[in-house]
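One chain of protein is taken out of this complex; the other chains stay put.
Chain IDs A, B and C follow the sequence of writing; residue 1 opens each chain.
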Amino acid sequence: MTDRREMLQRCASVATMLMAAGLLPATARAQAAAAFNSAAFEAKNMADVMKALGASAPAPSSDVSVHGPDIAENGAVVPLGAACTLPGVKRLLLLVEKNPNTLSAMFELSEAVEPNIATRVKMGQSSNVFAVAMLADGRVLFAQKEIKVTLGGCGG
Amino acid sequence: MKAQRGLGGAALRALAAVLAAAVCSVAWAQGTQATQAKSTADGIAEYRAMLADGNPAELFEAKGEALWKTARGPKHATLQACDLGKGPGVVKGAFVELPRYFADTGRVQDLESRLLSCMQTLQGFNAAEIAATPFGKGEQAGIDALTAWISSESRGMKMNLPQSDVHEKAAYEVGKRLFFFRGGPMDFSCATCHGADGKRVRLQDLPNLTKNPGDGIGFAAWPAYRVSNGQLWSMQHRLNDCYRQQRFPYPGYASDATIALSVYMGVNAHGAESIAPALKR
Amino acid sequence: MPDPMRIRAQAAGDKTTVRVLMAHEMETGLRKDASGKLVPAWYIQHVSAKLNGKVVMSAQWGPSVAKNPFTQFVVHGAKPGDKVSITWIDNRNETRTDEATVS
Partner (left out) sequence: MNNKILVAAAVLVAGGCASMAPMPDVAKLTQDALHSSFRDKGIAKVSRLQQDEVQAACSSDRAPSNAELQHLQAQALASMHWPTGGVYLGDWKAGEKLAQNGRGMTWNDKSAEPAHNGGSCYNCHQLTKSEISFGTIGPSLYHYGKLRGVSDPYSPQSAPIVQYTWAKLWNAKAYGACSNMPRFGHEGILDEHQIRDLMALLLDPKSPVNQ
């Protein structure tokens, strides 16, 4: 798993280096694409996401929190955030249980960045959402909440 | 980068809604509908507050500003000489005074129809062709972006449509009649949904547009980024979709009826603070 | 050429909050167009954030990130005047980099 992460980071930094120079040859783009973890993003449940990332099964933890509204007025844009109060967070993941593919986003954090990120996701229906924190010591922790997606507008 | 423009207002309103809901919940012995509606309202207010910071309309504002300043069209000219009502090139404050009467075209014009005129006279585009283009395509996408930027240049200002000219007064009266005009298989008029206070369709609040519905509500919120489809909608697009849901026939882009309706709503909203381009469901 | 991003980076003491809006369709590949044909997947897969040229955060996204994505994070040790740059690459290998100054 460590090897995989290092490789991921190396690929990413090569790509960003080239981009910084204003150059992104096709080969570098392909390299960046190769680093994309398709298996994780195609997984249908949290267990399979973890398997694809070479991580152990996540344990529930009050040190991790998932931020989102109780009700989303529209499933096309649902604000979601993940945070962890423990030191040594390497990755934060956002997952939506009932989406066609469970994993929405995976953030790789350096020491300079707080383990507290936010983005917005699409939700096809009301569902549990998860925040997963992967720590340097190998621990994998998660928090969950339910978000209700309502039907809005005139429906026509 | 401008700091958090227009965000504070939306967040504050959402907070106010949460507080109001909390106060109301003390007196909750009002039956199932009232209590359930309140808790749903809380949830929706929370959702909107979370989205307030980071309105993708900003992406369209940036695009619109660039378009305004780019030499384009058969005449290879920018729009910087376009008179939006406050003199050629004056953008700040123009939005909150539109629609208004323009002597050069002899028409009461809203922002979209005025942009069509400028694109035709200054840049050499064919206005009728653009008006017939589907929403979001070709030059229509450009107009959406332009309305996002131009409205943002009046953010925080109060709606102040002129009514001194007889054309403007006539347009208001026509707009009022159109607002109450019932038709189609469902007997709907604009007033069916927007003629009373405190109504909703599904979970969406319906502003009462027969009066000033308040700062940043109704006429003072469009153009807006629509979360449901990720599109930036100008008022023309908003009205078009209202008429679709009214089961009316198709209103022409920048047609007299749509402009007259805007005059009616805009004059009613006199004094309301504009938050456009806002964020909508 | 993709449309530019909007990046805001505001410092408060040691913490700088970075907020990014990106212009992207984020097509899932599951949606059908008006004629009933599937619209092919088209979405940002990689995002990286740099502070003064050094990568501080990177991300991989799936197609379920919302259209015209927004993301927010907090970086330590940035001062007003420092440069934050964001780069994205999508599954068609299109890319865009924009920079903002910490205020």
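Here, a residue touches a chain if its C-beta (ideal position, glycine included) is under 8 Å from a C-beta of that chain, and two chains touch if they have at least 3 such contacts.
All figures in this text were calculated on a predicted structure; none of them were measured in a lab.
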Touching residues on chain B - with respect to the absent chain: 32-33, 36-37, 40, 106-108, 113, 116, 127-128, 131, 164-167, 169-171, 173-174, 176-178, 180-189, 191-193, 195, 198-203, 206, 210, 244-245, 247-252, 254-258, 260
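Note that in this section only the chains that are shown with their structure count from here on.
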B-C compared against A-B, more contacting pairs: A-B
Centroid comparison with chain B (C-alpha atoms), farthest chain: A
Separation of chain A from chain C, taking each centre as the mean of its C-alpha atoms, in whole Å: 14
Numbers and ranges of chain B residues touching at least 2 other chains: 230
Where chain A touches two or more other chains, by residue: 76-78, 120
Footprint of chain C on chain A - complex, ascending: 9, 12-13, 15-16, 19-20, 24, 26, 29-30, 32-33, 35-37, 40-41, 76-78, 81, 96, 99-101, 103-110, 112-114, 116-123
Residues of chain B defined as touching chain C within the complex: 1, 3-4, 53-54, 56, 58-59, 62-63, 225, 230
Residues on chain B engaged by chain A in the complex (per definition of touch): 40, 42-44, 46-48, 50-51, 201-204, 227-230, 244-245, 281
